[in-house]
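Just below is one structure, and these are the notes that go with it.
Of the protein chains in this complex, one is absent; all others appear in place.
In this document, chain identifiers A, B, C, D, E, F and G correspond to the written order of the chains, with residue numbering beginning at 1 in each.
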Amino acid sequence: MTFIIKNLPILIVITPLMFSLIVAVLSNNRLAWILSTFASFLTMIFSILLCFELSNNSNISYYLGNWPPPLGIEYVIDKVSIIPIIIVSVIGFIATLYAHNFFILEIDRNLVSKTYSLWLLTIAGLMGLITTADAFNLFVFLEISSLSAVALVALGSKMDRKALIAGYNYLILGAVGATFYVIGVGLLYGVTGTLNMSDLAQKIPALGLNKSVIVAFTFMMLGIMVKAAVFPLHIWLPNAYAYAPSPVSVLLAATATKVSIYILVRISYTIFGPSYEIYTFESLRYVLLYLAILAMFAGTIMAIFEKDVKKLLAHSSVAQIGYIVLGISLATSPGIASGFIHLINHALIKAGLFMSVVAMGYYTLKRIDVNSITGLGRQVPITFFAFVICALSLAGLPLTVGFISKLYLIKAAFMSEGIWLPFLILVSSALSLIYIWKLIEGLWYNKTNSKSEKIKELPEIYIPLLIISFLNIYFGIDADLIIDNSFIASDALISGIK
Amino acid sequence: MLDVSIEIISIISFILGAFFILTGSIGLIRLPDVFSRIHAAGMIDTAGASFIILGMILQSGFSLITAKLVFIGIFIFFTSPITGHVTANLARKKGVIPVGKTKGKTL
Amino acid sequence: MANEFYIYLSILTPLIAFFITPLLSSNPNLRDSLGPIGGIITFYSSLNIASLYLNGEILSYTFFQINETLSISFKITGLGVIFGLVASGLWILASIYTIGYMRGNKEKNQTRFFTFYSIAIFAAICIAYSGNLLTLFIFYEILTFSTYPLVAHKQNNAAKQAGRIYMGILVGTSIVFLLPAIIIVWVLTGSLDFAPNGVLKGNISNEYVPFLLALFAFGIGKAALMPFHKWLPAAMVAPTPVSALLHAVAVVKAGVFSMLVVITYVFGIDFLTETSGAVWLIWVSSITLLISSCIALTKDDLKARLAYSTISQLSYIVLGGAIATNIAVQGAAIHIVMHAVGKITLFFAAGSIYVATHLSKISDLNGMGKSMPLTFIAFFIGSLSIIGVPPMGGSWSKFYLMLGSVEKDYLLVIYILAISTLLNVYYLLEIPAKAFFQPKRTNIQVTKHPLIVYPTFFAAMLTIVLFIYIEPLKHITNLISGNQ
Amino acid sequence: MIGEIIINAFLVTLMLTIAVFIINTRKVISTILLAGTYSLVAALMFVSLDAVDVAFTEASVGAGISTILFLAALSNLPKEETEEKFNIKHIYAICTCTLVAGLLIWASYDLPLVGQLENPVHQHLAQDFIEGSRNHIGIPNVVTSILASYRGYDTFGETVVIYTAGIAVLVLLYDKVSNSSKPNPRKNK
Amino acid sequence: MIDQIFGVWNYWIVFILMMIGLYIVISKKSLLKKIVGLALFQTSVFLLYITFGKIAGGTAPILTDNVNEIYSNPLPHVLILTAIVVGVATTALGLALTVRINKAYGSINENEISASDLVEYHKKYHEVKK
Amino acid sequence: MDNIILKVCTKVLFTPIILFGLYVQFHGDFGPGGGFQAGVIVAAAFILYAMVFSVEDCKVIMPPKLNFFLLALGAFLYGFVGIVGLILGDPYLSYDVLGSSKEAGQHIGILLVEFGVGLTVCNVMISLFYSFANFNFGKKNND
Amino acid sequence: MINAKSVTLFIVLFGFWLLMSGYYTPLILSLGVISCILCVYLTIKGKFLDNETLPIYFFPRLIQYTLWLIKEILKSNIQTAKVIIMKSEEPELFSVKASQKTNEGKVTYANSITLTPGTVTTQIKNDIFEVHALTKDFGDDVRSSDMDKMVTWLEKSK
Partner (left out) sequence: MFLAVLIALGISFLLILVRLIIGKTTFDRILAANSIGTIIVLAISVHGFYMGRPEFIDISIVYALINFIGTVAVLKLFDKGTLGDK
């Protein structure tokens, strides 16, 4: 047991990784699923253990290969990184639990076990991204997660050929982003000679107003912003989420961009925070702020006019990422905390929404668009129920997690920018009601649907669906856990700057 | 004495190698069609490469490097005619008409 | 502890009804009887709560903490007692009436209807007893969402359209205006709890008061202040019991109730008077009052006319709050009760006319008085109450409002009240007048359902009763505005 | 070391030339050949910058396998690009690239000059690695000792990346027809 | 002096090379060409790293018996080894997608592909409207 | 390619190339080279064989199933070496505990790990070639 | 499985290994042995361990032939260089008949023709070789069939 406790930081990464290598060679699809579920379950358990372990000390540092940090690669888990770890592991588990029926339907029978391998690789890649404290190691895991995600997205081509284009764009943009990141890291390495994040943070202040450092910062941020789908660089996202196989949409929408945003925070605060707050981050912060506002509106408006439901949700993700980035760009403790709160909550919301929507697609065996959902709600009441809860949560109605995040976001915005920013936030969230309502209404009415085909819900899908909707409600009611941890995280980040 | 003579020989072979390589590349530009150019390329691969490798062998003394250089030489000797032949073969197959006359029955 | 039991009881009864109703879908009689039974239980506990309140006991119950400053909690306030009594009391009547209406009209999806009916009542009761702004807001939204299926009950295109307007305005305003207002209060004061004299005093600079009040006033879309009044006429596509209970009692009253709560317990009357932050609201509500009365005149559809009438009457209540004196607020509180009873009478009558004759145009009602006298007499009495003619309850509230504006020297307001009363007379009394005195034009088959007619008549009688037994009401309203 | 400088400058310029030609070729096969040559020159450059391992890898991976993959893919692709007129998107692209290049060149004024021993890159960790490789690990190739031991985790990650790519391509190009039939070995001659 | 020029020259050319790669990625319509551009871009970035690692007069970081030898910095080499393999992985995946796209659309030109998608979209929603 | 010269020469070259690849694999400690390069070289031999003869012939030497298994096995080997260190009480990927002394442990670790890399890279490359070369593009747009 | 051919191949390969390696520790040597065995195994598995792969019987006369070939190559290189510099090419295409029986013999001949610059084998059909020559002189050299005889001599060394 102490062996496990001692090695928790690495276990959360290698568990899915090693299992993915095993799962790939299996020929039995169900067995592959069971193993994957087991792996993601183990990962979740380890993450939770890690969470408890972390409550005793402020951060856990792990030296890979027993080499001390600037020489070797270091893993650091602190109060900040535990948030995305929990998101990824929990959502990963729920999504894996949920995935099986869809993969069998949407993917060639012989490829299912390999798909699970890619699936676990995505999870492992995301985990590695979060835990690593080495700027270059981050790039490697960035590639693991994005390559596997691209492959998973492109697997949707059995259902719709557009998945290929989506995957291609995701790949190219992602690769350009990653290369930008690498250029940034390279420049930093050139002027400091180190790759370890804390080491970098120590060395950068001594350089003063160094042009290379500023450009490095810009490049790293740009690179990660592509992955995080911050507004003008989000163009890969809607199609990728919309045409991916259903469970992949769930996983990616709930975790991938969140992790990237976490890295964004990490870079700007942990690496550059101590030195560049004044003349780089301040100006960048406004760039981010305006981009976030644009994202909020652009995403929402695109969603309003979108017909395909999955794509609609993807557009809404763009807007929601805008909220998160907005919170982070405020650069105050409440602001970052609200960003984290929304980070967590949006993961829950989007996972739930995508789950219920793709479940409906599964029942009806066709792409769900605004026209085809008419009256579906009454035939699949439980799915509909989950959908409504998550949708209302997305709109930010009270007693759901969405409300909590909006509450804190608006509070933070109000405190640092005055009334105009909360107003914009509220207008955009009111606009978001339009598309949400469009969906709920469409699902609820039944005027044209043909009564001939009786649609049945699948009991296997209930459990994850209900877990997610329960979490949506529960954390809307008992929000202390999320709020407290977010504030602890943001305080830790802010105190790193000072 | 021996050293100096080895040095001189190697310089000579370098010069020869460089000459052949340069001539070969000029040939690659000047000669009229693919088939003729193959000869020039062949020259680079055979005489050019082998003289330069010879020069290096002489420079390196006798060690493992010599063996490796010999391997390179052998390898180039082995592959050069293959690529040359296959290129010519394909060019013929794909209907590139050689400049100059054709004697007797061709395939 | 034992006293708090009544809070549970009043809240849980409709909730239980909500859960049980779908289970009883196979047994309509049992299902339908849940409504009156629940109403009686709720009303009983509300009465108990009222008497406890009068005895000076402050009941409160925190359901759970979201974090240190946010919680879902209930607390009994004077306004809450009144609204609770109104909502639960009229639920009894309305549920009986609804049974008749639904059966008489042979509506579809009755189970769903009753289910959402109970949840709406639940939300209304919770609003009444809510102890802080967050709780209020939550149940306000629940009320909106739970009434949506009722509004769009018919599920045709018209209903869909109306439903969109209904949801769009109510949810939109609440999110864009009400929510930020609440958050601003939270940021400013660090708390959302209600306090008898307001919480904002000293936390906000005076020039921002009108602005914040505006956010609240327009954010509470259920109060139907212009220009956000469109939802109310739109919602009239719903079956009449819905209009009767919800759009005469629960929903709109929840709106004005929230307004009053905000004015008295968040801003505080004294604070508003001090800063004159509510003066603009007087004019806005006055204008709403006049314009909607004028629109009501032009409407030929009976329910539409009643809807606009409701808008104007709601403005009385907002006006009372805006005048921001004790007496005016007292008048507004009483008007909640009086208008509720009066308007429910009118809607019941309209519903029974519709069930009996399938007529909804006023111009078609000529001479109908003879075929359904009880209904039209009830309508007449209800109209008088709304107009504010003395033997009816409505006169009290107008009286107090007048007193309030006199106290503050708002003479123009008095004129406006007078004009609107005249308009009321015209557009309301036209209907019974036509019914009784115009010749009957067509032969229309009239089918009466006892469960419809008697509640209507009973409601009409209630307006008279309330005129006489005004004392307890006065007593409670006296306690509202910090006279304790 | 004037010679080194000449070689370097020559190779870099050569790469620039090749890159410029890559932009405009429309024959796909020429593009691929040029790209392969570009990789080769880059590898030569790596050798001249003392990065023998990288040159080795670039030669085998960049110039070799990549080119073969391109060619293999080309068998299923059109062999020529469709013609395209110069349009606004090109101007946009040129602007973006100029901007980014400008930014980078601006940054280069604060970069340490190439090849100076006192650069931070050489001062901070390099000696530790070299000493460590000599004394703790005991293998002469420092690159291997860093690769496999100091930063072994990176390498693990990278193995996983290549595994991911392999499995992804396998999944994407899965062919029912060819996989269902058993391989029938042709007769050897 | 010449050191100075050389010191910056190398960086500049590397930056320009990167941008040529990026330009190809952004502006070219052919999906295959984009991948070539990406490879170019990445290779140039590798050069940047290796340039950092160079020491004038140094030698490859493979230890000899001579203790006074100056070795170039091995760390960038390791990083780039990793990056090269990552690059080839990206290329392979991109090619696989391109091949699939060509099979599905019959073209690898961006414009033609989006045109064909647009046609499909219109077909779908017109049918629904009718 | 039905060219006799090419075929004969490929047969001759096949084994030396593979041997050279393995040489690079196992001499990564001493000179340039190591897992990736070795993997690529060995794969190149297979690819050459597959091109000159046919993919089907190459599948006799390296059946796809074996190829896929080895592909996963290489990475697994790498990860597993790390796990062994973990079980023996050191952090992940620490080789110190693998041998009798620290240095020996490092040697064994590096050897195994490089082998894992080589195995994966080689098999991935072969598998990529199989996939690309034999992807059935059908009749559509074959120009 | 284990026959003269495989053992020879093993020995050749292991010699190759020893020449390449330069590290003669037990570990590396044993790895070398394993590698060589693996290579031999692969040839056996691919079923191409035959005379074409390993023409052992060439060996006795191989050195002599190689030296002769190098001489030829040198000669023709100088001529080709002359031609290129003078720009006096007059290419011609013609066919010759090869007298070798085995594949490996033919291949050796064809390669030898190609290796000597100035002449390239362009096509082979059974025993007819089509040759491209840079000038008439080169063509005459091939037509004189000196090389053909040499290769046949090499082939017949068993």
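One rule holds in what follows: a residue touches a chain if its C-beta (ideal position, glycine included) is under 8 Å from a C-beta of that chain, and two chains touch if they have at least 3 such contacts.
For clarity, every value in this text was computed on a predicted model and none was experimentally measured.
*Asks:* Which shown chains does the chain we cannot see touch?
*Replies:* For the complete complex, the undisplayed chain touches B, D, E, F.
*Asks:* Would you mind spotting which of D:L74, D:L104, D:I137 or D:V161 touches the chain that isn't drawn?
*Replies:* Only one listed residue reaches the unshown chain, and that is D:L74.
*Asks:* Can you list, in ascending order, the subunit F residues touching the missing chain?
*Replies:* Against the left-out chain, subunit F lists 1, 6, 17, 20, 24, 31-33, 37, 41, 44, 47-48, 50-52, 54-56, 129, 132-136, 142.
*Asks:* Which residues does subunit E use to touch the chain missing from this display?
*Replies:* Counting over the whole complex, subunit E touches the hidden chain at residues 59-60, 62.
*Asks:* Write the list of subunit D residues that the hidden chain touches.
*Replies:* Output for subunit D: 3, 6-7, 10, 14, 17-18, 21, 27, 29-30, 33-34, 36-37, 40-41, 43-44, 47-48, 50, 52, 55-56, 59-60, 63-64, 67-68, 71-72, 74-76.
The rule is simple: only the chains that are shown with their structure count from here on.
*Asks:* Among the remaining chains, which ones contact both subunit C and subunit F?
*Replies:* A
*Asks:* Hey, what chains does subunit C share as contacts with subunit G?
*Replies:* Touches both subunit C and subunit G: nothing.
*Asks:* For subunit E, which other chain has the most distant CA centre?
*Replies:* With centres defined by C-alpha atoms, farthest from subunit E sits C.
*Asks:* Name the chain whose C-alpha centroid is most distant from the C-alpha centroid of subunit G.
*Replies:* The chain lying farthest from subunit G is C.
*Asks:* Approximately how many whole Å separate the CA-defined centres of subunit B and subunit F?
*Replies:* Whole-Å distance between the two chain centres: 32.
*Asks:* Using mean C-alpha positions as chain centres, tell me how far subunit B is from subunit D in Å, no decimals.
*Replies:* Distance between chain centres, rounded to whole Å: 29 Å.
*Asks:* Specify, in ascending order, the residues of subunit C that touch 2 or more different other chains.
*Replies:* none
*Asks:* Quick check: what residues of subunit F touch more than one other chain, meaning two or more?
*Replies:* In subunit F, the residues touching two or more other chains are 3, 5, 7, 9, 12, 30-32, 36, 57, 60, 68, 72, 75, 79, 82, 92-93, 95, 121, 128, 131-132, 135, 137, 141.
*Asks:* For the complex, which residues does subunit G have touching subunit B?
*Replies:* Touching subunit B: residues 19-22, 73-74, 77, 80-81, 84-85, 87, 89-95, 110-123, 125, 128, 130, 132, 134, 139 of subunit G.
*Asks:* Spell out the residues on subunit B that touch subunit F in their complex, using ranges where they run on.
*Replies:* 78-79, 81-82, 85-86, 89
*Asks:* State the interface residues of subunit E toward subunit D in the complex, per the touch definition above.
*Replies:* My answer: residues 2-4, 6-24, 26-30, 32-33, 35-37, 39-40, 43, 46-47, 50-64, 70-82, 84-93, 95-100, 102-103, 107-109, 112.
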